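Only one protein chain is missing from this complex, and each of the others stays in its spot.
We just call them A, B and C in the order they show up, numbering each chain from 1.
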Amino acid sequence: MSPASTSLSLAGREARRQRLLVTGTEPVGPYTLLRLERGELEPGVPGQFFMLEAPRRVLPRPMSLCQAPPRELTFLIDPIGPGTRALCTLRSGEAIHVLGPLGNGFDLDVDRPVLVAGGIGIAPMPYLAAALGDPPAVLGFRTERHAEAGRLLPGAEIVVEPRLVTELLPNDPCDVLACGPEPMLEALRTRAPHAQLAWEARMACGYGACYGCVVEIDGRNRRLCVDGPVLRNAA
Amino acid sequence: MSPASTSLSLAGREARRQRLLVTGTEPVGPYTLLRLERGELEPGVPGQFFMLEAPRRVLPRPMSLCQAPPRELTFLIDPIGPGTRALCTLRSGEAIHVLGPLGNGFDLDVDRPVLVAGGIGIAPMPYLAAALGDPPAVLGFRTERHAEAGRLLPGAEIVVEPRLVTELLPNDPCDVLACGPEPMLEALRTRAPHAQLAWEARMACGYGACYGCVVEIDGRNRRLCVDGPVLRNAA
Amino acid sequence: MTVQLLNASGCLDALVAPGIAIQLDAFVTKTVTPQAREGNPPPRIVETESGMLNSIGLQNPGIDAFVEEILPRITELGVPIWVSVGGFSAPDYAEVCERLDGQAAVEVIELNLSCPNVEEAPETAAELVAAARAATTKPLYAKLSPATWDVAESARAVAGAGADGLSLVNTIRGLALNPTTRRPNLPRGAGGYSGPALRPIALACVHACARAVALPIVGMGGVTSGDDVLDFLAAGASAVALGTILFSDPLAPSRIRAELSDTGVPAVVVSRHGIHGFVRNSASRHVLSSE
Partner (left out) sequence: MTVQLLNASGCLDALVAPGIAIQLDAFVTKTVTPQAREGNPPPRIVETESGMLNSIGLQNPGIDAFVEEILPRITELGVPIWVSVGGFSAPDYAEVCERLDGQAAVEVIELNLSCPNVEEAPETAAELVAAARAATTKPLYAKLSPATWDVAESARAVAGAGADGLSLVNTIRGLALNPTTRRPNLPRGAGGYSGPALRPIALACVHACARAVALPIVGMGGVTSGDDVLDFLAAGASAVALGTILFSDPLAPSRIRAELSDTGVPAVVVSRHGIHGFVRNSASRHVLSSE
């Protein structure tokens, strides 16, 4: 069992910090699905994120919740550097500190949801799809191997580069909820003025303490960890 | 099998550096006996030492060879700080870089050898005793628990504080070969003018590169790793 | 003697994390400048092997918005408030200190004389302290950089200019490159280096300054544990501030207090005897007032 948790009010929301046991890891294409005991943490709203302790690193790493099975939290991790590699090599029985849920998730009050994800941007989609009753989804990947991650979202349409997700967007009006690389989000921004987009930035703290994660919103530098990561395009 | 070794001439002596597999560890009282595959390293002369890579530490740690069983090298380690603790928690199958043998060992050309050790100073004695045909030996320890290490030197006389090894020294002339804490070595120095004493100093490199290990010998600062660790008292 | 724990300036937002701020003996604000600043362009942070680099660039709402909108709200927390003041000239420091002088809620003014991420003022640290001294009667803590050959000399200079205490240390300039492009990982090139790697440097600065001046010292730089806190006290600090550790462990203040309450306090006294030969009670006057 994981040791006791502590609750914290961060940016007016309840979050908890607890040392959680790793219950398992499995490869998903080039990514790793990390399963943690849920402990006393709330899964939160789809699109919110958690700060995961990265073994032997100075700073934790922000990760979107991928799935919320009973008594577990899972995260889909792309090993692109030292922190994510350390997380992907965790073994069952090891434990890491986790803080969350953090930030603004997706607004689920939408009429015609369509989920759009590129690459590791698929990470928050399984939990989001479950909350919205498996709406239509389109996924784009760099290679066939990356596309294996599509199995986490059964029924989704999948394209592999050079084809792009934007080609698959329905022409009739819909509510886009998206996560992925910046070029994809920028493309959607013009295509779907009211899309809800989950952005990324390097984060040191994840709860508003460091001002490291700012992005420009309406000409002002705002903290993505507090005002995002999900932003309404128009906003 | 351990990867290939490289040979080096250091201070005019041949040494080798190789990544050696841990074949096992066993507790010996409060100490840990670390067993390594011998690879292509020479065990050297009793009293010589090796620099052992301490996992996740910046500097290696100097350790005297304890035993030289066929195809193995063993080291007796007292976990007094981060480096020795890291070495004591190594597991079979892990591997560390080892450099050696290094320094001046004991001069084995002695008529009436008596081995004297205090605490972890017992470390080089089993290999030394084997080379001299199990001469008489006296061992001093801080507690009964530490004294369990006496089993590495069957037949040795053992005293536990407040009693001191010096009480057990034979009165008729003999050739003392000793290793242990400074107060013990200083006491022997006065008792046995020609004793061979194995000293300690903090070492960064172990092969004469850093000048970190100097001790005062005849009013000059000499590198213990090159001119020692075994010094002839009178010298 | 209980150990005084503060946050390091720029490492905690009391309005976003009030539950953490109230665990501190004093809350230190992010540096406030005369005008509002948007700060430096992102990315602003990068991790290194045993620390991190930041290039925030003193993003803050400016002294007017601070006094009108922020100060009243953090005052409600009931934690003693230290305001960190920055600027680009002596008049800047004087202006901000003057505005704060009338604010009863402000217990201490910390002068950030050493931000590595913005252009520096033309005046020396001592001149900036003198300008601030003329503008306020509040206790002034001078925050010094470790990037100097003789920090004790700087300490004597700011003490002579009227500083009531020292905050040691600020970050030191560091650079990291992207392993693929080999370009600096931060747009401005260098950033401020903080975290565990900074600790030995910070301890050396505290140790040198504690011998050079009789002022109380808030020690900081890579503190992660109760053990680290004891090192800073032993080196001559009278209080300790937590920075980078708050990013990975927002609960560090309570954890560290627990670590200290086990074996801490006697060790503190012993150790400070060990270093100073006596316990510098005077050293804690401003911070102790928060008890």
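The rule is short, and it goes like this: a residue touches a chain if its C-beta (ideal position, glycine included) is under 8 Å from a C-beta of that chain, and two chains touch if they have at least 3 such contacts.
Predicted model, so just to flag it, every value in this text is computed and none were measured.
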> Which shown chains does the hidden chain touch?
Replying inline: B, C
> Which residue from C:Phe66, C:Tyr93 or C:Tyr193 sits in contact with the chain not drawn here?
Replying inline: C:Tyr193
>> I'm checking contacts with the chain that's been left out. Which of C:Ala176, C:Val218, C:Leu246 or C:Leu260 qualifies?
In response: C:Ala176
>> For the chain not shown, which residue from C:Leu15, C:Ala36 or C:Ala147 touches it across the whole complex?
In response: C:Ala147
>> Which candidate, C:Gln4, C:Thr31 or C:Thr48, sits in contact with the chain we can't see?
In response: C:Thr48
>> Please output the residues of chain C touching the missing chain, sorted low to high.
In response: 48-51, 53, 120, 145-149, 172-177, 179, 181-184, 189-190, 193, 196-197, 199-201, 203-208, 227, 230-231, 234-235, 267, 270-272, 274-275
> In terms of residues, what is the contact footprint of the unshown chain on chain B?
Replying inline: 6, 8-11, 17, 51, 53, 57-60, 82-83, 97, 99, 201-205, 207-215, 220-221, 226
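We take it that only the chains that are shown with their structure count from here on.
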> Can you name the chain that lies farthest from chain B, using the mean of each chain's Cα atoms as its centre?
Replying inline: A
> chain B to chain C: how many Å between their CA centres?
Replying inline: 47
> Measuring from the mean C-alpha position of chain A to the mean C-alpha position of chain C, what distance in angstrom results?
Replying inline: 34
>> Quick check: what residues of chain B touch more than one other chain, meaning two or more?
In response: none
